[in-house]
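Complex shown without one protein chain; remaining protein chains in place.
Take a look at chain A:
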Amino acid sequence: MSTVIWDDYLEKLIESWRKEGEPSRTVSYLNRLRANALSRIESLRLPTIRDEEWRFTDISSLRNTLFPRASTASLPGLDSQKSTFLDEPTCRLVFVDGQYMPGLSGLTDDGSIIVCSLSELTGICASKTEQYLGQLADFQDDVFVALNTALMHDGICIVIPANVSITVPVHILYITSGKEVAAYPRCLLVAESEAEVTIVEEYVAWQEGVSLTNAVTEIYVGESARVNHIRVQREASQAFHIANNSTFVAKTAHYDSVNLALGARISRFDQKITLAGEGAECQIDGLALIADRQLADTHTFIDHASPHGRSRQLHKCIVDESAHGVFSGEIMVRPHSQQTDARQLNHNLLLSEKARMDTKPQLEIFADDVKCAHGATVGQLDKESLFYLQSRGFAEEVARNLLTYAFGGEIINRVIVASLRQRLEEYILVRTRIS
């Protein structure tokens, strides 16, 4: 295979990485995976707005900075991070600039949850990693997934054994230090049959700065298992955030996700869900709350690959000032996926004249006995609702803010971890200036 990388940006990136040398691995599979991804990158390039999937999201400014991969991060004081910890007892896993920090992490659990860092894989984590890592998130056509797969310095594998229900949320905190570096965190979650777990992935900034996060999370939801996945992206205001979630949902399993895009200058979230087994279900909700010159792009792909699947999706964007929201929601119903029941809604609220929203719902249905519906709206606040509130004594501005809050609140309410929900409510209250 040719070793000429024709995207000069990627070439420089790979070159700088090669100098660092190979990290040691306990599992040779990871080394093979890395080598494959690396050779794949040689025939890929960074997308531009001429690529259909990136036509609204211009990431050319990424080329201005050659983000070196973060070196082993110095340990920030534990106390300074406590404000981002959840109030509930959790299994907490902390990354700083893509490096797993066992010292900041802690498991509050009876020991039934199995967690391994990718650099120290053993036992069931090692075998699950070989089975699934890099199998769910395909890097063949996605340069960012390929980069993550090639450059990930660390990551974690979480296994919930069959029939085990984890009662405390698993809180994965990805902290960006604010240095001009790139973090490539990687997460694999395997919920075996009839297992249950709630996982919170939260991306936060330690301080302001131009940084790049390129994150990949793979989730395997085994037969009749239930995974509730909450994802909160509140990176620094100048940060780039590019992430991919790929989820496999087995027979009669259930996957719920709530995705909140609040921070970053440019964020792109690709979510792919394969309803692989008969009767698999998912509920995918999202909210982007952006202002200033932020761009938040959410691409979802729900693949009904088996009969009797059910999917529900509600995605909302609140776009203020000169911000730009993008939503592309594709639902594929494959030929044999009869009795599929899919519903997708996308509602967008533009709060200023300069705010912009591009939305592209796509249903591709190849089965004939299915129930599919979708709808998208882009608009301002509802006049009747405004009048209703004003007629109860609310000043117009307060009424507007309350309705904006309510618009987002519908998604926030779906966050089932109480202290996180409360924190998000407060955040959105401040953003909508009600409090």
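To be clear about the criterion, a residue touches a chain if its C-beta (ideal position, glycine included) is under 8 Å from a C-beta of that chain, and two chains touch if they have at least 3 such contacts; residues count from 1.
Methods note: contacts and distances are computed from a predicted model.
Candidate names were "Tat pathway signal sequence domain protein", "Lichenan-specific phosphotransferase enzyme IIB component", "FMN-binding glutamate synthase family protein" or "Iron-regulated ABC transporter ATPase subunit SufC", and the UniProt protein name of the unshown chain is "Iron-regulated ABC transporter ATPase subunit SufC". Although one chain is not drawn, the whole complex shows that of A:Glu15, A:Glu396 or A:Glu426 it is A:Glu396 that touches it. For chain A, the residues touching the absent chain in the complete assembly are 382-385, 387-396, 398-399, 402-403, 405-410, 412-413.
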